[in-house]
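Note that this complex is displayed minus one protein chain, with the remaining chains in position.
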């Protein structure tokens, strides 16, 4: 038996996020706040903060921006030793304006031609996957390029072959591909242990709507997944397993920055899932997603103690 | 026929706004955020962002602060070629503390003796008005000094004489004059195409209160205006025309900075008005005013596309 | 008769407060906002801003941080001429993360070994107390060390002996001592003119709960205090006097920073109390506490005019 | 005769510049300062600040970053009405770390795939060139892509055909092309009125070194240019004309940010050149380049008065 | 005999200083740094930091900006109890761009119509002057308005009548008056104990130039002053007394902000002068002026210990 030194390994693109401070417009701000984020890296960070051993694999250029991305993850305890370093290429950027109604937050992507989008299966040392108990990836990675889609496909196989459980977060992005493209590429990959999907994506990409529990069950069957987590925004989630249904509740919260809340959800779920406790998975997932809304940047900084205290409603407003 | 290269020209004082960042007090902040604003300039900016060709006329000193004001407007596409440059004088300042209840935002004016307040009719090349389809001014300009009031009076005549339509925004400011003074100076000027008035100003300055539609109609008749727009804050507005009444609705919003919302309203209204579509005017006006609340500074940065998307309720919270 | 040149003198520890800007985490922020605060100093500042003559006594090291604390109080008009300057020692720190639900604000204390905690009765020139009409202290000071507790005990006696009225704010801090320790040390000190206590502390430290008016009356009797102010958070307060009960109402507010709200309450109460008007005391106290929530930092910057206008509901949202 | 409403039109790529504040590293800074710059836009801004009518042509995406670039130029009075707006594409970025010895400032380019680099000759309305007295471009534009090189070639012809004088700044960038490529593309374009070249580029790209006056003369002859300005860094410049040589001196200066100094030089030179006064051109050019070193960002903000006062040595350190 | 509770009282205008951070231009900066300063207030602060008891008298409006000025002085230990509070009026502003060669720092004054400039002799309680050992004023105050000039004249008499020594700092400002006006107003006032004058002002205002020691002696005689301090910038100073001459040396320094250096010089000189030690006065004055160059803002924050250590050359670069 191999030593599984990583609880979870994730694979994807991590970008710089540039945001005007406060409620300023991109056209207006004299400075941009700089954050690092990307769906799978956010999951790895969320898990590391909860105390799990996580690793992130991605492709970064050998320049200060590439190093900035990797050190932001290292700082949180995520293992970046398997990163693929490219001699050329750029770090993808997304510009984010945070705003309330009726304006709404807005993203301008500038990720085309990133080093990450040129990741190829042969660049990854698949044997590293034998270190991991679990492998996680999102649909975003598959949307970046044909070689990225192929890398995702192969990664899921390599992980399973080495005895790791696997999960996919649909994470549909309309700026990257159409619903049809997404469904065609993703559907064959979803016979995994765990799929995360929002109710919106279930409808938009897979044409499924109706009672959440039924949607989740249908998707599970269609995909051949062992478990499907259907998230319902502020109303919680339903989890459809082989012979049981779980329901997660929403949480009252005050939003500072909602980006990364879905990834925090995944991290919280995997935390419980890998301990073999789906009840805990559902509870942690919802709490992590709510907690994330209160923190600026893509990462969820909650510790397991934070989440436990929150869930125990011991989180009084000021602890002195 | 003259070439109308400006859709709208506005006339007034534009100031520096100095604000402590966040919720700090003026007595406390180590830095002040610097913005540029003034009622008529805000209208010109709002229109330029919506895609109209607008110009602003005012009086600025030839110093870095005067240039700062003019370049802030240029940056937004407002034509400042008709600005009156003064060898002496200062740029007016207003200090703004933004605060929530029970404190409330607070303005400290420091605009006395500004170059703007010394504007005289003979300093303006009235022939420029033949370039404009519409002229807009607010009661604030008339309140600044006797020569400013005279300039406003003459400007409305010069504009009409050159075939431009005209509008006045009452915009009563209790720090600048009394209700009596305001009524005495403004009332003779209001036989224009369009008057904007808040329900508060209708009551305070003109002693009119009651059902909004009736107030608007009475004011229209008293003033001899073709159309009166009575704004009702978060409850929308009523527009009284010669033979029709329009009603605008309020919008749900989250306030970052409400200064300039009234000017955004005017810009939105003029946008539709100059297209000959009062329904669009009412809808855009309300949307612009709501949108403005989400942006720091005096200007409304919304584009016509933003407003259309907002009105079409396509403004989901994060567009990726 | 002595000249009472101070309306109120307070005694306690004043610290640096280091906070990550915005909603950032302590682990994340590149800069910390620096504020000065401490329960009794906050009360002295609140009173000085309201127009009373106040003084603060504490122990500070002769270094730039000690001077920073004292000059922050001087700037507000608090007399710091009686501060005890120590050749050695540190200024205590508290790190504060401000956050909304479900995260909640969080304090990390780093106040052990502060110069303040080594204050001894013999370091204070008690004759200075003859300058004061009133002496105020909180339970926090008594919790810092044995010598601080002894100083508090003696201060209350010295003040009374010199004809000053006295007040104590329970202000229980679970990070500094246990409920038992707090009760044992504080109970003998509470036969004063005025005790401030939250409903939470009444229950936690003194085991009293039930109808607020009854709790206040029982505590007053048990302690031998002339008057007890029991505060109920957003629901206001009850004040139990020898033969009368007062009730204070809550206020609608939008929270920026709630630290110091309790101290603002005390300042507002003492303002009315020292004018001999308990109705005003109750009204000002509630208004001050609400106002404080809108300001960053520990101090309440409201003037008496601010509070009067607020109470007269003249605080329109933007005063121009 | 056409109305020449532009003194100078320039053509090139304008980028966002992202810089860590102070001397921080890109890997370290929590915020990036945002500036707008690009060789030809910098020249247009420099001229506009000196009081000339300038325009800039480039290709920008229709998004907030594209608008930011264009409004930064508008703010300075540069005419951007001829900008080519693209439905797709990105704004190029360059990351700049400013540092002193022995570290040295460092640029990380992220400009590949920019909307600007896809500019094609057929996208430009060449008739606009009849508005201009002079056309200026740099070798950087030619280096961006084959279609950009072709656009530069054609622009020089179109300008000449419409009676405008023309200038080229060699501006060799080793990150964009090799010396050989640069020479092959640029050499056929240099039979213009005016070429700017650094002594370094003369050596690296054209293999010319030796006495500056001889280098300038040889280059002038080889290229078939009417005038060659050879700049020598802090030691000034030599200008070789058909029958005369001018020498410019260096200036004492304190460097804040040297990026854009070469473009400020060009702007200063063109200012005098277009007034027909080469002596003034040489003097203004050197003064502008020196002045630029004292200002952050790519633009030179000096006015003609500033430069005159500086040259008259009336620029005392503090003018009160 | 009165109790002299103030070592020095000064009289003048104190303003807000608004500066773009770093080397930015006023037209460019998104924020302005806010400082408080004015010649006589700077002297009072310098003295208070050195351990002397100082007071400042001026006229401030009752608004947040007026309070900001007074609390900035209180924070430093300057007594502001004699400030004249005006119901109306503004706080003067000066905008400062700090820059190195060849640009040079630049001030834009916006002080016209300030509350300070309307100070009248009858607003001051001259009996307060009996509290002071010394009275200091600068020529700037006399330049503000006729009533200010009259106030300065009377203040010097009132001070002398109450047994205080007096000093005047010429401090000529070309933006406020002409050399002729300055000489006409100031010359009759200079028969005081101590006059400070720069070599530049001696030449510009009084037409005196040549060997510094001779200039100082001539001025002393002309004015009827007991002592004249002629400052020579980085070359030190000469002091001409009844029967002795002192020479002060310059100091090596690195400039951060030179504004206020002259006032720091005066504070240092008065410190020694009031101890009766002109040698110390000369030494402290030069050291204070040099020290001030290293600190941002108008005030000199050096303590007596700092100056002693500096003079003892014990100021190693990093003291750990």
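All chains are identified by letter, namely A, B, C, D and E, in their written order; residue positions are counted from 1 within each chain.
We take it that contacts are C-beta pairs under 8 Å (C-beta built on N, C-alpha and C of every residue); 3 or more make two chains touch, one makes a residue touch a chain.
Source: prediction; values computed, not measured.
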item	value
Hidden-chain contact residue, picked from the options D:28, D:112 or D:213	D:28
Full-complex contact with the absent chain, from C:90, C:103 or C:183	C:90
Residue among D:105, D:154 or D:280 that touches the chain left out of view	D:105
Sites on chain A contacted by the missing partner chain, in the whole complex	71-72, 74-77
Hidden partner interface residues of chain E, rising order	251-254, 256-257, 287, 290-291, 294-297, 301-302, 306, 310, 315-320
Residues of chain D (touch criterion as defined above) contacting the omitted chain	22-25, 27-28, 99-107, 109, 173-175, 258-259
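As a convention for this text, only the chains that are shown with their structure count from here on.
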item	value
Repeated interface matching B-C, over half of the contact pairs identical, chosen among B-D, A-B or C-E	A-B
Whole-Å separation of chain centres (CA-atom averages), chain A against chain D	44
Mean-CA-position distance for chain E and chain A (Å)	62
Multi-chain contact sites of chain A, meaning residues that touch two or more partners	25, 27, 29-31
